[in-house]
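Left out: one protein chain. Kept in place: all the others.
Just so it is clear, A and B label the chains in written order, and each chain counts residues from 1 on its own.
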Amino acid sequence: MKHFTLLFLTLISVTALAQEKKIVTEKWHWDNQLKQDTTAGYAQVVKIDNVLYISGTVSTEITPEGITNLYRALERSLNTFGATFQNVVKENLYTTDIEAMKKHNAARKVFYKNNFPAATWVQVSRLYMPEAKLEVELIAHLPK
Amino acid sequence: MKHFTLLFLTLISVTALAQEKKIVTEKWHWDNQLKQDTTAGYAQVVKIDNVLYISGTVSTEITPEGITNLYRALERSLNTFGATFQNVVKENLYTTDIEAMKKHNAARKVFYKNNFPAATWVQVSRLYMPEAKLEVELIAHLPK
Partner (left out) sequence: MKHFTLLFLTLISVTALAQEKKIVTEKWHWDNQLKQDTTAGYAQVVKIDNVLYISGTVSTEITPEGITNLYRALERSLNTFGATFQNVVKENLYTTDIEAMKKHNAARKVFYKNNFPAATWVQVSRLYMPEAKLEVELIAHLPK
C-alpha cells in the first residue's frame, strides 16, 4: 500500500511539474477555426506573453500590387491581436529577386507610416511554393 | 444633447483603446537624427522593453579586416543602448561564401570574449547591396 501511495504522489508531482512548464499561447490562422494549418504544420500568428510571431507571408509577384497584397495580409495578421505595423519591431524579408524588391519598396514603406522596424533582407534560392518570389515574416510587440 | 455626450464618450474610449495598444520603442541609426533610414525603410537598432533588435550590418569583404569592421559596427549599435557583445543572445549570419567566413572566424570570435550566443549561419544568393558578401543581425537583451 505504501508503495502505491508513493507512486501516486510521484505521479502527481510529475504532472504538476509538467503543467508548471506549460505556456499559454494564442494563435490565429486565415479564417481557419483550427487556428493553424495542420497540413504544412504552422500557424500564421502565435502570441506569447506580449509578443506576436508572424509567419512568412508570400507573394508570387514582386510588383507594387504583389507587395501591397502581401503587406495587407501581414496587416490582417497583426490586426487579429489588436496590433498594426506600428507594433512591428523586426522584419525579415526573403526574396528571389532583391533588386525588384528595392525598386518597388515604396509599396512596402507606406504600410509603416514612417515608423520603420529593424530589418534584414536577403536573396534566397527558393521559397516554400515554387512560384513564390517574396516572403516576409515579422515580430511585433504589444504593450505590456 | 444626450447623443453628443454618448458620441463624445465613445470617441474617448476608442482613443484610449488605440493608445493602450501603442508600444514605446526607442531607436538608433548611424548618427542620423531621424533615428532611421527613410529611403530603405529601416532602423539600425530598435529597443522594445529590454530587447534590442539589431538590423543586418554588412561587409563587402570576407577578410579579417572586413569582419572586424562589421563587428565594430555591431558593437557601436549595441553600445548606443549600453549593451556589449555580452548582451547578445542570438546571431544570424548570412553570407555569399560561408567557407571564407569559417576561415576568418577568429576575427569575429574576439568580439564575444569567449561568451558566445546561439547562432545560425547560412549561405545565400545575394544581399541587399550587390557588392555585399556578409551580413550579421543580432538580438540582445538588457537586464530587466
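By definition in this document, a residue touches a chain if its C-beta (ideal position, glycine included) is under 8 Å from a C-beta of that chain, and two chains touch if they have at least 3 such contacts.
If you're wondering where the values come from, they're calculated on a predicted model, not measured in any experiment.
Interface residues of subunit A with the unshown chain, by the touch rule above, are 17, 20-25, 36-38, 40-46, 48-49, 51, 53-56, 92, 94, 124-128, 130, 135, 137. Mapped onto subunit B, the footprint of the missing chain covers residues 50, 82-84, 86-87, 89-91, 96, 98-99, 102, 105, 108-109, 112, 114-125, 139, 141-144.
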